[in-house]
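I am attaching a structure below and will ask some questions about it afterwards.
For this depiction, one protein chain was excluded, whereas all remaining protein chains were kept in their positions.
We call the chains A, B and C, going by the order they appear; numbering starts again at 1 in every chain.
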Amino acid sequence: MRVEGKGIIDRSHPLRFTFDGKSYGGYRGDTLASALLANDVRLMGRSFKYHRPRGPLTAGSEEPNALVEIHGKTNQTPNVRATMLEVFDGLDVRSQNRMGTLKYDLLEVNDLLAPFLSAGFYYKTFMWPRAFWERVYEPVIRRAAGLGSLSGKHDEGVYEKAWAWCDLLVIGAGPTGLMAALTAARAGAQVILADENPLLGGRLVGDGGTLGGEPAAIWVAGVEAELRSMPNVRVMTRTTVTGAYDNGTFGALERVGLHRPARPNLPRECFWRIVAKRAVLGAGALERPIAFPDNDRPGILLTSAVRTYLNRFGVVPGRRVTIFDGSEAGRVLARELMAAGVQVAAIIDPRAEASGLEDCPVHLGAQVVGSRGRLGLRAITVRKGAETFEIETDCLAMSGGWNPSLHLTCHMNGRPRWSEDIMAFVPMEGAVPGLTAAGAAAGRFSTHAALGDGKAAATAALKDLGMAVPDLPLPAAEDAPYEPRALWDVGGEGRAWIDFANDVTTKDVRLAAKENYTSVEHMKRYTTQGMAPDQGKSSNVAALAVLADATGRSIADTGITTFRPPFVPVSIASMGAGGRGAGFAPQRFLTSDQASRDRGAPMIEAGLWYRPSYFPKPGETGWKEACDREVGWVRTAVGVADVSTLGKIDIQGRDAARFLDFVYTNTFSTLPVGRVRYGLMLREDGMVLDDGTTARLGENHFLMTTTTAAAGLVMRHLDFVHQAFCADWDLRFLSVTESWAQFAVAGPMARALLNATLDAPLGDLPFMGVTTVRVGGVEARLFRISFSGEEGYELAVPTRYGEALFRDLVGRAETMGGGPYGMEALNVLRIEKGFITHAEIHGRVTAFDIGMEKMVSAKKDCIGKAAAQRPGLTGPERQQLVGLKTHAPLTAGAHLFRPGAVVEPATDEGYVTSVCWSPTLNCWLALAFLADGRARHGEQIRLVDHLRDIDVTCEVTGPVFLDPDGGRMRA
Amino acid sequence: MRLKCPLCGERDRREFYYSGAADYLSRPEAGAAPAAWDDYLHNRDNPAGVTRDLWYHEQGCAQWLVVTRNTVTHEITAVELVAGRAAE
Amino acid sequence: MRYSGLKVITEGLFGNKGWKPAWRNPAPKPAYDAIVIGGGGHGLSTAYYLAKNHGLTNIAVLEKGYLGGGNVGRNTTIVRANYFLPGNQEFYSHSLKLWEGLESELNYNVMHSQRGLINLFHSDGQRDAFARRGNAMITQGDDAILLDRDGVRELLPWLDFEQTRFPIYGGLLHPRGGTARHDAVAWGYARGADRRGVDLIQNCEVTGIDIEGGKVVGVQTTRGPIRAPKVGIVVAGRSSQVAAMAGMRLPIESHVLQAFVTEGLKPVINHVISFGMGHFYISQSDKGGLVFGGDLDFYASYAARGNLPMVEHVMEAGMTLMPMIGRARVLRSWGGIMDMSPDGSPIIDKTHVEGLYLDCGWNYGGFKAVPASGWCMAHLMATDTPHEVARRFRLDRFATGHLLDEEGTGSQHNLH
């Protein structure tokens, strides 16, 4: 119910939302949980395993129970914490993990079957009959498990990623964080203050006490105003720091647009990478529940949560409140409730001696040992000595003490230390270099300690950074000593929940111990404690305590499981922002791109580039027809193709030739100026890295080409060889791939086309020659090289002329009975000629395997030469490049067997790497690797492709099918 | 993780390519015994502690770097240019 | 104690009070017939098969932490036999067959779920490479189906088929591929080994290997010296350190591999799916979490934790391939320490020390290998001869060039 006069919600902004189709009212500033509780709705979810009715336990991001689905126009978001979801007009929320309605969930039957569903039960059954696992058991289990649902539709939401840098990152804007931020801000440091709530203040908001003699909210507002006015401070609300990574890098999730209706271009969330020189962890502490039978009913909350609902939202989750708390905090809550006109039925205090309270019965030396109420709390059972009695209540506030929020200090393997003083784990110092835990996060709980700690942590950090720090006065604040509590489990027969989210009870932990899953990690994994959406935030210590008790060890000796990033769950979409659609990798476009698209060419991806697959003509039925036509053009007339994607590396210096001799297997120092040579490059392990041609443009000037796919790889390799082994040589090189547009002109009429195009007729340019020419007045480079086997040239012009030249060349080719050709034709042309690509040089082949061992110069060392001589890389068992020829269709990826042999691994002799239908030779061709293949030309071999049901016999040939002497290229 | 490139300054790990231990800098002489090549290419101290390894500032200055760092804590204690070694 | 559905019911009716410890906590004896260093998946299965297949029961597993605390408890649980190089294909084929009988073998439900694994491809070249793989798998006796784009769409209609950056061309479906519950595998082998008399000794770190005259005679541990004529090193993640105790320098570099799990969700992904153009693979656990991962962080590390660049890369790849998972939230990320070898394949071999054996270099393929690795390591330790399906996993193959490089990326350890 809503309490008048309490809370800092904006009552001037009423709004309406729906929960499970029913409309409710709330105010701006409400969370879904507070708004529903204000409407007396306590039941908000169903538990994971037993489908127990559940309401909120907390008022924060650690909420284990109140998880809901948000439904939008195009999508839905599962597992949203009702305690963090800010309501807005039109918000459509539905409960999840139920079969039927939230009130009548058919899977509640699991709760009756609980005796058979104890920890790890599934490891002991469902084993027979074997085939039933995938068919019966697993589908049933899977359907029952899980929480909310994804829609199965693409997430069309907008997400963002960003970077931020600062001197000091302050995590949490409670008293610790505010004081730390203010100290650093006044010192002039670059400060980022991040808090996951929409409001600053932390527990100062939830507890609503005083500071410096005024209501805490006034002090908070003053600090906030000052911080927001300073250019060196960035205040990030709704921002949870989710992970601590190396060298001062933090991940943080900002909920940018989740608290309001969707708006075009407005990110839902932004994932921040914050780089901080120093950080202060002022994340506060999380309160612990107490395990007693049936402690999970809606209406049973943590003391701090009840206080937050009262002070921040003006809401009480019931009308008759009881409090189970062994500290003065319970008394404070009782007074606050009574002052607000709420009835407090009783305080149950396990301590034998403690203060009383006016107008409220206090049961000392008592414990809550049970509860009643199917869909929400109606009564609790209290045991005091030998006596048990029931108290009617619809809201129980409980507190088992506090755990410092030290999660981030574990992200880099820091191991928290058990403190008997506060009966809790405290952070290991220095666990995250540069980060200091302060205030409650360090186990110092009073407001005064938090303020002082925040100031001290900031001061130390700034001194580290060499900055002068002003001495800020601390406002007077509560400084009560912390009363450590060690009541984890009241015992008793019923099921007492430890991990609400994963339905783990004290019995489960004890069973794990009994079965010798006694390592804390074994217990966690066997019971699944701590593996639910809340990562065990509220259950961790209680589980350890019960395990310690069951195994007769201390908690310190039992140890703790590790908290891993992220601190709160983070959407895949936010951390993957930018990946959707085409954003995963940059798109690279050729200068001829538009010209190719104008001709209807389908574009395919190749090494980030888009290249035309083929150029369709009206009346053609598919790619193959177009491809055959384009191949025909090159074989009989002339074809033009954009080959600008090949890597081009400009190499200069007096030692350039010497360098090429070192990185290529063959020799380049002997190459005359004006000539081009094919080169083979190895990795240091002896395998072929890449191949390509290199031209000598001048005595000390070379131009290397690489394959498209390996361009970056080769550059990195050359940089390594240069910098590691010959940095002092007279040598520089640079990629010029982007500076030149380069077009292959190939076919019997290539020279005629060039003569019509170039400013001066082409003289006697020999095969493998290079020269400078002019085209349209523009200086260009002309290489006489061929990847088709025909008389071929590659004409390169500065990139800005690429599109014009392509259109011109294609236009002229068409008047000569040719035209443009795409990747498909290019592939057929090269297979007919036996030229290899990365289909053949796939990283497992040597120069020997592809028949190029003679290209490895005996006269010099080169990268990869030594390792290539290992016995396993040169023996007869190596598979060698061959050609295959037949009239039946072939497939790449098929394997080769001797005709008549049984098809089994032992008889597998090789595989096919590339195939094509050759319109030139009117048969199917393949390149393949075959054991001892070079000695087997002329043999028949059986090609088996199980996947595509192909089984044909082929003739083994040399890899060069067409014009093996190369007469056409040299024509 | 951030590396302080001697030329570009401190940069995020995503700008760098990693290739392995600094052993790759000690290339055997041509004609060295096969065992020397095996060691060079394959065998590693692989310490759980301080190591020296090779990083390439691919998205920056294109320099190869020798980084001294701890494989357990990820603490980085030195970053040097591979090309600068000759001048040492 | 034998586990069964009936046992679960009777125990349930009587308050679950009769369950017995899954294994004992024995004190180390002064000597054993054989010692397995490492109580992870591979070590436990080695011990199990030493006892079961070779009758060696006076043996101990020495674990410095808790059983199953290494990579067997921090992987993405994928089980498959989709290798194409001789040496790998027969080994993983054997392993998958062992998986298929593991529940009844161990009387422990490891939840091996053969839900099918789909490797997507995004170009003609990738299709050809996967076809080569699929044909090798079938020749080996395993299963594979080549799906075209429509075939993939039928199974996974929610992939982004309109995505233009790396369009989906098709996929190689391996129907017998799937997942298993990782911890259960370690626990099942542990319980099975314990029941056959093997001493599983936790919190017992090996600090030295005793060698006399070229023969192993025992080990030094934090719980005292233990003698044994045969010692197996099965400590992926720490192989270099333990092998160094015997004077060996291994062809291993240790790297961190991250993995991720989301909050529980109702069933939405029924296969194991792998992206061909970025580092991303995913499945959904029986509990409902999406379990996924990518590639190494790529720098040598023993920290068992990673950094954001690979986290973001994996998430971006996921959003490229299947944007329907965008609103699932990552609950936890973690890292394992991978023994990366120079060809991406493992080592199961004798060493230069008589009686000292090595099982390491599992790169990030160790989980699915757990049964066969133990089977073959046990065979090697018991008979001093390599098992037929593991005979190519030699320690000297890098020196000799008899490589098993499935990725084709060469001797750089982190590229496999």
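Here, a residue touches a chain if its C-beta (ideal position, glycine included) is under 8 Å from a C-beta of that chain, and two chains touch if they have at least 3 such contacts.
Just so it is clear, contacts and distances are computed from a predicted model.
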item	value
Absent chain [UniProt protein name; select from "Sarcosine oxidase subunit gamma", "Sugar ABC transporter substrate-binding protein", "Probable glycine dehydrogenase (decarboxylating) subunit 1" or "Multisubunit sodium/proton antiporter MrpF subunit"]	"Sarcosine oxidase subunit gamma"
Which displayed chains the unshown chain touches	A, B
Residue among A:Arg288, A:Arg588 or A:Arg968 touching the omitted chain	A:Arg588
Contact with the hidden chain (one of A:Arg130, A:Arg228, A:Arg800 or A:His887)	A:Arg800
Per the touch definition above, residue among A:Ser419, A:Thr636, A:Gln652 or A:Ser857 touching the missing chain	A:Gln652
Candidates A:Ala119, A:Val275 or A:Val570 - the one touching the absent chain	A:Val275
Residue of A:Trp623, A:Trp729 or A:Phe767 in touch with the missing chain, whole complex considered	A:Trp729
Hidden partner chain, residues of chain A it touches	158, 160-165, 256-257, 260, 263-267, 273, 275, 578, 583, 585-591, 609, 650, 652-653, 727-734, 736-739, 757-759, 775-778, 797-805, 808
Contacts of chain B with the absent chain, listed as residue ranges	7-9, 11-12, 14-15, 58-63, 81, 83
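What we mean here is this: only the chains that are shown with their structure count from here on.
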item	value
Comparison of A-C and B-C (more C-beta pairs in contact)	A-C
Centre-of-Cα separation between chain C and chain B, whole angstrom	29
Between chain C and chain A, distance of the C-alpha-averaged centres to the nearest whole Å	22
Junction residues of chain C, two or more chains touched	303, 307-308, 312, 342, 399, 411
Touching two or more other chains - residues of chain A	245-246, 249, 273, 412, 684-685, 867, 870
Chain A to chain C touching residues, read off their complex	48, 75-79, 97, 115-116, 118, 121-128, 130, 133-134, 138, 141-143, 145-157, 159, 161, 243, 245-246, 249, 251, 271, 273, 411-413, 507, 511, 514-517, 519, 521-522, 525-526, 528, 531-533, 535, 564-566, 569-573, 575-585, 587, 604-606, 683-687, 838-839, 842-844, 867, 870-874, 891-895, 903-905, 908, 911-914, 944-948
Of all residues in chain B, those that touch chain A in their complex	1-2, 12-13, 17, 19, 24-25, 27-28, 30-32, 34, 37, 41, 54, 56, 58, 62-64, 73-76, 81-86
Chain B to chain C touching residues, read off their complex	1, 12-14, 17-21, 34-35, 38-39, 41-48, 51, 53, 55, 71-74
